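See structure below.
With one protein chain withheld, the remaining protein chains of the complex are depicted in position.
Our next item is chain A:
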């Protein structure tokens, strides 16, 4: 068999396996409930409603259109956090897939990230309705901007997820640290507050946080329909660095997973 064909078959099989793993996660989550897949829409809707009530009605934040501002940051964040939390335990929770069968292990954390990505995609129409009913504008350019952003966030989240999943096999505490780290990162990222609220003395610290650029790019698309190329470039740089690191770490660490688990 020639080499290209063989690689082609392997890539196809990798994608099929990924599809089945994500489908499994979705089925397990929704199938046995009464509302079924409707939950994928009902969940983000309830989520949006809760935040609207909490910040708009109870806390009465004085920023114009604050609820949309908040949600455009929250939904990408929720995708990011949930996928990292799930992915970091993905090898440890699938011991038999790591030890008893021979598959490309990188598919397991990718499955977690894609699973949460699907949920995020279900949240997008909810978000659009929310923007529409609170008097915002729905931009036609979203049709290409949003898929682009989804890909960008995927290429930032997956390398990190892979690194954490490998690290968690070597030191089991990683999955707990991830949880704590993410809740700290939530407040170090302008999600509930705008960038302009950060005091000037601390602003340089925030520039080190790649999520500032990510959340910023989502917002400029949702609120203005614009792509902010400066922020996007930061995201791409970060994605490239993380990818490089993850390849080095995965190559070095993955072969030992079978005996460490």
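To be clear about the criterion, contacts are C-beta pairs under 8 Å (C-beta built on N, C-alpha and C of every residue); 3 or more make two chains touch, one makes a residue touch a chain; residues count from 1.
In this section, contacts and distances are computed from a predicted model.
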item: Hidden chain of the complex, named as in its UniProt record, picked from "ATP-binding cassette domain-containing protein", "C4-dicarboxylate ABC transporter", "Sec-dependent nitrous-oxide reductase" or "Aspartyl/glutamyl-tRNA(Asn/Gln) amidotransferase subunit C"; value: "ATP-binding cassette domain-containing protein"
item: Residue of A:99, A:203 or A:230 in touch with the missing chain, whole complex considered; value: A:99
item: Where the unshown chain meets chain A, residue by residue; value: 9, 12-13, 16-17, 20-21, 24, 27-28, 31-32, 94, 96-103, 169-173, 255-256, 258-260
